[in-house]
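Scroll down for the structure; my scribbles are underneath it.
Removed: one protein chain of the complex. Kept in place: all other protein chains.
For subunit A:
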Amino acid sequence: MTVHTRHGDASDGVTAEAVGGRLSRVDGPAKITGAAKYAVEQQLEGLAYAVLLESTIASGKVRAIDTTAAEAAPGVLKVLTPDTIISLRTASDWFGTPPPDKPYCPLAHDITFSGQHVAAVVAETFEQAVAAAALVKVSYDETPAIVDLSDGKAGDGIPIDAMTKEWGDAQAAFASAPVRVCAAYNTPREYQAPMEPHGLIARWEGDQLTVWEPSQWLDGMARTYAEWFGVSFENVRLVSPYIGGGFGSKALALSHGAVAACAAKMLGRPVRLVMTRQQTFTGYGGRAATRQTVALGADRDGRIQSIVHRGVNETSMDGMWVEPLGSVTSIMYATPNFSSKQNVVRVNSVVPGAMRAPGENPSAFGIESAIDELAYEVGIDPLEIRLRNYAEQDPHAKKAWSTRQLREAFAAGAERFGWARRAPEPRSMRDGNQLIGWGVAAGTYPVRRAYGEAIVRILSDGSVEVESSSIDMGQGTYTILAQTAAETVGVPADTVVVKLGDSRFPRAGVTGGSRLAGVMTGAVYKAATSALDQLIGLAISDPRSPFHALQANTLVVANGRIASPRGDGPDLSIAELLASIGRDHIEATGDTMPANSTAQDRYKNYTTIAMSLPHTEGDYSRYSWCAHFIEVRVDEDFGTVRVSRVVSALDSGRLYNPKLAESQWKGGIIMGIGQALLEEGIVDRRHGRIVNNNLADYLVPTNADIPDIEVISVGIPDLHSSVLGGKGVGELAIVGVAPAIANAVFHATGKRVRDLPITLEKLI
């Protein structure tokens, strides 16, 4: 077996600046020095400040809102309530489904969750707005709430037929299997908790709206704002140059944005509104709480004969969120019989939302815990049982994998981790009071594909400019697009300027589902190729060009200079060439849309997710893969779990920049450690309210919780997945971390924890 390990350093023959090189983040210096201006840091003339008021009950109606005292408070410009805010139109959803013809009010009369926006105060200063908000008196008529999935009133929920996946006769095969394991696995509400809270500045100039807002999807959000206010898409400009973390939470225009834009329109002034940290726990949704039962039937050699899977996730009273819990269950292992079904239960909470690897993440916690249980049941090494049930093709789609380097990932990770030295029995490894456990789990994420467009300009000084309305929330878009343009045109990367985060630039779909790098490198590659072709064409054909007399078929551009491939003739800088032919720039637009696409197709592609290409389109099934090997130390007296070692081997196909990919993988693994051990939105059942709605009480890992993490790339270029051969990076690595840790905890302690997070009281 060949293990493909690309380090991306000189040993691979790739320079840092080329695609595949370890170029450091080009936006790094601006962020470190504070020069990078985030959305709400814009200084605008006449800026007013809005603060939100939230419901303090989980279910009922607003009886009255007394704004008298607040309106009389110093500096107050406006108090917005459901009765006084201007009426908006309902916008389409993210599939572009035409909305019902009814008004939309971002402030609620009917309360369906605690923390719902009920009013807003706008004042000359932030402090005045905060002080006045405290004077607004809201009274309610409260009705009983369904607080969470375990509420007796919650019921079984709504079956989601589209989630049903079945083949063979799973129930019968499970019933007759020689070995059976069946258990329930639960994950709590989890929150994206980006460092930069949600907020925006909205400014109207006539019927033109400009919104400075951190965004994972400028064009989608612009569409929503346009539909709310009944203006054309072109009249809305979203600006989002830098984003302080999104993790799925910044892809949609949300009610707080509508409130700010309404306030700006009503006042005729730009308005800034930033959520408090507490409000970020209820102003939009985190990951839905989930419950799954996984039943595995197997023969005595551990070969799976049947998987029966049932899942439930919570959604809100008036919104629909489906967290696809059978997504990993149905593809990770070969099985002749399979059944997965899912229900969704309405509770009084904000509608849950996307959080790093929605679906795959909790799904993997179920199946990757269950197969570990099966391994102990049949007495087979947890790594061996995974290889024994290796899916040679997509068991659900019945198609060949485009690439699946999972076997290579298991091999490389196990080798580096030293898995062969593992003592099989639980509680068999210790260091003083510390029980040591080693766990393994796999992860996967589908290759989500879409179309993108970009402009590449070669400027008179020989530098190159790239423009796209896609965004960089820390994952490295600025950097990899600079590398792509530099390599394609043949200029140094530091002469490429990438401009992102403005909806006036060529359009891009959502930065979500780990699709952006594959989409945008493809678009920039096309645009840059086209610009290069123009440049060479002009150099050959323009009578004023020093190359004109050469009668060459082509020319080469490297390191910013243009010459003939044979080395004869002139050798000019790009700037000199452009000067000689009297051009101040060359510009090309490139996109990856099908050639016959209409303007309507393009609009739909960039402003909805309806045009995304299925990952099982055509002959192949496309996924990224990973294997995590994790060591934990559990204090046998205290029950505290600390992760002491992580080795993860990952297949994201070709890496455009290994340094940035490794950073994203490590970020995912760290987030997975938080999910496994710390993160849980805790509901006060009497009030239906999250009480740990702040970063002191909702714990995410600190540096001290994170050991050295070793990541190994085992990917190979996958041209079925993207133009340049990459697969998804950003979401992959979190998938499988929590079960690897739970499996390691079982190995350490002999206790199987099936409810996340694994806190100390579950082990003492």
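Keep this in mind: a residue touches a chain if its C-beta (ideal position, glycine included) is under 8 Å from a C-beta of that chain, and two chains touch if they have at least 3 such contacts; residues count from 1.
Here is the rule we go by: contacts and distances are computed from a predicted model.
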Among "Xanthine dehydrogenase YagS FAD-binding subunit", "Mga helix-turn-helix domain-containing protein", "Membrane protein" or "ABC transporter permease", the UniProt name of the subunit that does not appear here: "Xanthine dehydrogenase YagS FAD-binding subunit"
Omitted-chain contact residue, chosen from A:Ala64, A:Ala610, A:Val691 or A:Leu719: A:Val691
Touch criterion as defined above, residue of A:Ile32, A:Ala423 or A:Leu760 at the omitted chain: A:Leu760
Residue numbers in subunit A that touch the chain omitted from display: 56, 73-75, 114, 125, 127-128, 130-131, 134, 278, 433, 635, 637-640, 642, 677-678, 682-684, 686-687, 689, 691-692, 696-697, 699, 701-705, 759-761, 764
